[in-house]
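== subunit A ==
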Amino acid sequence: MIELDRVSKRIGEAVIVDEVSLGIAEGELCVLIGSSGAGKSTVLKMINRLIPLSAGSIRFAGTDVTHIPPEDLRRRMGYVIQSIGLFPHWTIARNIGTVPELLGWPAARIGARVDELLSLLKLDPASFRGKYPHQLSIGQQQRVGVARALAADPDVLLMDEPFGALDPLVREELQDEILRLHRDSHKTILFVTHDMDEALKLATRIALMDRGRLVQAGTPAELLAAPATPFVRDFVGGRDRGIKLLLVERVTQHMRAGTDREGEPIAADATLHQALSQMVSQGVDRLAVVDGEGRVIGTLHLADIVRR
Partner candidate 1 sequence: MKNRSRAWRDPLLWSIAVFVLAVALMPAAKPLFAALFPSLERPLYEQDSFAALALSHLLLVGASSAAAGIIGIAAGIFVTRPAGAEFRDIVETLIAIGQCIPPVAVLAIAVPLIGFGGEPAFIALALYGLLPIVHGTIAGLGTVPAAVAEAARGTGLSPGGILWRVELPLALPVIVGGLRTATIINVGTAAIASTVGAPTLGSPIIIGLNGNNVAYVIQGAILAGLMAIALDLAFGRVIALTQRWKTA
Partner candidate 2 sequence: MPRNRVLFILVLVGLAAALGLAFLTAAPNRLVSGRPIAMVETLQAARWLIAVPGLVLAVAAFRTPRPAVCTVAALAAAALLVALPWLAGAQAAFLAEQASPAARTSLGGAFWTIEICAALALRDALDRLGLRAPGKLSALVVVLGALSWLALSGRLDALAITREFLTREDAFGAAARRHVLLVGAALLPTLLLGFPLGILAHRQPRLAPGIFTTLNLIQTIPAIALFGLLIAPLSGLAALFPALARLGVAGIGVTPALIALTFYSLLPLARNTAEGLASVPAAITEAASGLGMRPRQIFWRVEFPLALPVFLAGLRIATVQAVGLAAVAALIGAGGFGAIMFQGLFADALDLVLLGALPVIALGIVADAFFRLAAARFAKSPA
């Protein structure tokens, strides 16, 4: 969907982005991560041409982005930023309808889409449609920000540290929303953050940057299990690497057939982290694994968690 080929950005003498090559496939939730100043926001903003490239090329759905008029390009991508940026003088409904209005959708269609998106993001359309941004909490505002980005059903969603300004509880809720959205719509999402736990939770693929360079790209498990450099190893988990690996692996991947069990069963799609936590709190070393309907489909042993 998006291909970056040796993309660089220089400002004067400083090299902000250094020959980054990355491919983002359709349907991926790719997290671009690195410490502050690593250049990840810059890469994102070069994709929707908010910042011009110094060198290299970026292709979107096969076409070079510099061959697409910038406004048209941005209308085909959703853009969510940390400071949210809702238009304070427009109602929530009008905010969400920004791009559809630009694209000339009929009013009825825009209204329906606004209600659809508000429901999707767990905001009651009737009460939120006519409110103004300053009347909403920050968490609600960012939900509207996401809704606005999705309004015209873009091919790609670009998110630049969208949950950085939210408190931990709200952040977790919205992370779950994004996961659910991605699972249901299979949209391509490019997500920038500096929070490793957030990346491990959301990503199907992680691209780690350091001082402008792409250091390693791969699935969360790959980065945890096979870090390319000491920097990757330390950034991704350091001494907690083992525990973090448990975050990204599912019970189904390690269960065995059989009927030994003790205590409460564990869901098949739970993470090993949750399974271990349950074993510890119940004081058992094996759990029954159940599917969505509650039927037992296997067992998980503590030994299988550790010996992987």
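Selection criteria: all candidates are chains of the complex that A comes from, given by their letters.
Descriptive notes on the structure:
As a convention for this text, contacts are C-beta pairs under 8 Å (C-beta built on N, C-alpha and C of every residue); 3 or more make two chains touch, one makes a residue touch a chain; residues count from 1.
Nothing here was measured: the structure is a model prediction, and the numbers come from that model.
Note on subunit A: across 1 or 2, the candidate touching it in the complex is 1; the others do not touch it there. Contact residues on subunit A toward candidate 1 in their complex (touch as defined above): 48, 50, 71-75, 79, 81, 83-90, 98-99, 102, 131-132, 134-135, 145, 148, 158.
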